[in-house]
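Left out: one protein chain. Kept in place: all the others.
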Amino acid sequence: MFNVALLGAGRIGQIHAGNIAAHPDCRLVRVMDVYAPAAQALAAKYGAQVSTLDQVLNDDNVDIVAICSATDTHADLIEAAARAGKAIFCEKPVDLSLERVERCLATVREADVPLMIGFNRRFDPSMAGLQQSLVNGEIGNTELVTISSRDPAAPSADYVKTSGGLFRDMTIHDLDMARWLLQEEPVSVFASASSLVDPEIKAAGDVDTAVITLTCASGKIAVITNSRRASYGYDQRIEVHGSKGMLAVANHPESSLIKSVAEGVVAQKPMHFFLQRYGDAYRLELGGLIEHLKNGTAIHPSGEDGLQALLLADAALESLRTGKAVQPGNRV
Amino acid sequence: MFNVALLGAGRIGQIHAGNIAAHPDCRLVRVMDVYAPAAQALAAKYGAQVSTLDQVLNDDNVDIVAICSATDTHADLIEAAARAGKAIFCEKPVDLSLERVERCLATVREADVPLMIGFNRRFDPSMAGLQQSLVNGEIGNTELVTISSRDPAAPSADYVKTSGGLFRDMTIHDLDMARWLLQEEPVSVFASASSLVDPEIKAAGDVDTAVITLTCASGKIAVITNSRRASYGYDQRIEVHGSKGMLAVANHPESSLIKSVAEGVVAQKPMHFFLQRYGDAYRLELGGLIEHLKNGTAIHPSGEDGLQALLLADAALESLRTGKAVQPGNRV
Amino acid sequence: MFNVALLGAGRIGQIHAGNIAAHPDCRLVRVMDVYAPAAQALAAKYGAQVSTLDQVLNDDNVDIVAICSATDTHADLIEAAARAGKAIFCEKPVDLSLERVERCLATVREADVPLMIGFNRRFDPSMAGLQQSLVNGEIGNTELVTISSRDPAAPSADYVKTSGGLFRDMTIHDLDMARWLLQEEPVSVFASASSLVDPEIKAAGDVDTAVITLTCASGKIAVITNSRRASYGYDQRIEVHGSKGMLAVANHPESSLIKSVAEGVVAQKPMHFFLQRYGDAYRLELGGLIEHLKNGTAIHPSGEDGLQALLLADAALESLRTGKAVQPGNRV
Partner (left out) sequence: MFNVALLGAGRIGQIHAGNIAAHPDCRLVRVMDVYAPAAQALAAKYGAQVSTLDQVLNDDNVDIVAICSATDTHADLIEAAARAGKAIFCEKPVDLSLERVERCLATVREADVPLMIGFNRRFDPSMAGLQQSLVNGEIGNTELVTISSRDPAAPSADYVKTSGGLFRDMTIHDLDMARWLLQEEPVSVFASASSLVDPEIKAAGDVDTAVITLTCASGKIAVITNSRRASYGYDQRIEVHGSKGMLAVANHPESSLIKSVAEGVVAQKPMHFFLQRYGDAYRLELGGLIEHLKNGTAIHPSGEDGLQALLLADAALESLRTGKAVQPGNRV
């Protein structure tokens, strides 16, 4: 049984709290949040203790620290937890600055603790099934990966300003997925992008509609299409084309109800957003870290995975500025 | 906050325990099971107390008794809980004997306590959505209901012997669904059935493949097809045809992964069985009782719903014996 | 190269004329119709001659007579063509009277000429593919056949009066399909039916909504659901459940265009009616007769198939009158 301390009791922290409590191998013991009522409510529901960071770090019974706080606290908390010798789960991203990520990962390496980054889609049963089929060779050699990812509606311009922009905030999930499915690092990144959805996003200097093409040395190609808007719900689809066929993950409808009337055959829209669509993934992702702690299996996605995805996002930004294909940068 | 006592800590009791614990308005306080280790494990996981029936019934803090024990204990436990003034949730069926059901429901009426029967499918979001669309008039007047229900594999002949047979054990869910969707009581039942799946089921005097047709006074018809076997998984589909269109609930695949290869386009099978397919329904059904207790909304499915479904199952059995359409019996 | 004479240049005759002209092994040489302009137009388009029945029957160059005239002329024309030694294709039905069908088939047997009945669905590539998969044993032993067949809109009451009613006019296609898929003659027929669609159909003494259950001696069951109305288009679906799986034929949408908007994911309706849905079947069915003439393969559906389907339709009518399962009648 592993004892977990949760740092951050907001929306995503509450999701993790429920999943920690329901997991047969772990239990939620401490909750920290700068907003005390949130920490209290969550602690009460699951029989955990409201705690300070020091209490978490100094408690030898805490095995795992799960970081679900604001993005700009991630790197500091990872380093603190690493120095305290805790296994760490951290929501993405480690940080928006490559340099800060590098430093943080160096600290984790030095402390020699496990670190898992919350690229939750790797644990979605459909996507994980696709990747497994790929590894099994069910469609031969991979040739082309296409990833469609559209949010149901644009975030506020305020959010956009601090998010790191489309590529570092939203595309980064797709970049991680592309790397995971290509099983090879891209050597070239080209991005086309426009501001079509929201003039305020444009005013904030960001784009909202994008196509990013990644090419590998072997000739494998991946293409990601993104939009900050999809009136029909959260659009999350993947195709992998190989020498012997295609593997695809389709959208998940809100229900299986279908209405056939004079106007057409009307199925339900895809689930609204990530909390619905990736509910299973959130439930399953912690399992990867638990597996590592129990059986020594490799952790993924690792801190290194987080760094590589950020390098690709930065290359996409540079491609957008220059109109050229860009080689993903070497680390700082 | 409602305090719930769970009677029966087996497979289905464990499902309900998790859902009770996760529900924002209730909490699991007592667990009873004739097999002590099962009760202890469940009580430990959710911070409840292992209890005897008397402890449950005499505890004024227990608001709801959830009965998940063996079928032949249901009627007795319902009556005991009713006399103790508890709100009651009971897994189907109340009993296999019409006479015993009648007596049990009389006791409940006398005690004037709420009783909800676990026809879980009414709470499946797809099926509930269908029924709501129907009530909204989205396809005009109902004309024909078709219900497909196939288990992935036949139960043991031993189970079959005590189950009440196909109609009272399995079809009864479909009969309840038919009543709910027809919104009118059938006046005629005709059944065709065969033993094709398992010679031992035949030897036990039961059938495993069936078509049951229900006709209402208004002319509405419902047809149910059942099988104890479906190699491709749990087959649970509904269609309702109305004057202005059709509403349908499709099967739910295990994942959305699709493989296109030289042999064809291969989608995932339907979810394996009821625990997977109706996971959401199990999670949601208690909500109906909670709603009643909080807001006074009507309870459904009620004990009366349980009785009516049994009357239809018995009529189907008689039709099978006689080769004629049978009018569902008056109550004993 | 086979020379074909077409009797009847109406809507369905025109379909056959085009298919005859396009077939690599036959050519349209004569056209007869009581309405001269129809015959002239068709003859002109395909370079055929307008002819009288005598001219058709006395022309030794005519190999095949294709009968697409009014139902009440079928039996007479079949007999005349049979006596003239022609191979015969006749649209269903041979006749609405069992006695007349029997006499007509006797004449054909005596003349020893090939006779094919236009149950076109057997030549639909999807349905023919299903039957072939069944024969190949791809789902093991057949257990249950379900056939859904709904017209987009009710015919006029005038049509209904002369059509022989729902069972002999519309269900007969489904009864033929059931026999073809069961690969065994039903020994019991039960019908439930209502008049819900059109009061004039009811006034004409017919039903418009029906469920027919067929049972075989081996225990195989087939169930047919029919309606004279389906606002979402022509509903033509089949499922066959076997010991190792299910084979199904889905509806064919008008196009593959799908619109995903805030209201849902809207696919196209099924093709409007039989001329669209079974366009391929009409094109392919003559091929069965040509194959027989070229290679001696068995003809199906034969006159006997037409008779057996009528026997089942009559049994369904009797079941409806009596409320009992009926054994299909022996021949008159």
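A, B and C label the chains in the order they appear, each numbered from 1.
Here is the rule we go by: a contact is a pair of C-beta atoms (placed from the backbone, for glycine too) under 8 Å apart; a residue touches a chain by one contact, two chains touch by 3 or more.
Since the model is a prediction, treat every value here as computed from it, not as a measurement.
*Asks:* Quick one: say which of C:S69, C:T107, C:S126 or C:N226 touches the chain that got left out.
*Replies:* The one listed residue touching the chain not shown is C:S126.
*Asks:* Using the definition of touch stated at the top, determine which of C:E138, C:D158 or C:E185 touches the missing chain.
*Replies:* Here the residue in touch with the unshown chain is C:E138.
*Asks:* Sort through A:L98, A:A111 or A:M246 and give me the one touching the missing partner chain.
*Replies:* Hidden-chain contact among the options goes to A:M246.
*Asks:* Out of A:R100, A:R229 or A:H292, which residue would touch the omitted chain in the full complex?
*Replies:* Looking across A:R100, A:R229 or A:H292, the contact with the absent chain belongs to A:R229.
*Asks:* Write the list of subunit B residues that the hidden chain touches.
*Replies:* 230-233, 253, 259-270
*Asks:* If the hidden chain were put back, which residues of subunit A would touch it?
*Replies:* 141, 143-144, 146, 148, 150, 188, 190, 192-197, 209-211, 213, 215, 219-221, 223, 225, 227, 229-232, 235, 241, 243-246, 323-325
*Asks:* Tell me which stretches of subunit C touch the chain missing from the display.
*Replies:* Subunit C touches the chain not shown through residues 18, 22, 47, 125-126, 129-130, 133, 138-139, 244-252, 254-262, 268.
The rule we apply is simple: only the chains that are shown with their structure count from here on.
*Asks:* What angle, rounded to the nearest 5°, describes the rotation that places the Cα atoms of subunit A on subunit C?
*Replies:* Answer in degrees: 180, to the nearest 5.
*Asks:* For subunit B and subunit C, what's the span in angstrom between their mean Cα positions?
*Replies:* 41
*Asks:* For subunit A versus subunit C, what separation do you get between their C-alpha means, in angstrom?
*Replies:* Inter-chain centre distance comes to 57 Å.
*Asks:* For subunit C, write out the residues touching at least two other chains, lowest number first.
*Replies:* In subunit C, the residues touching two or more other chains are 230-232.
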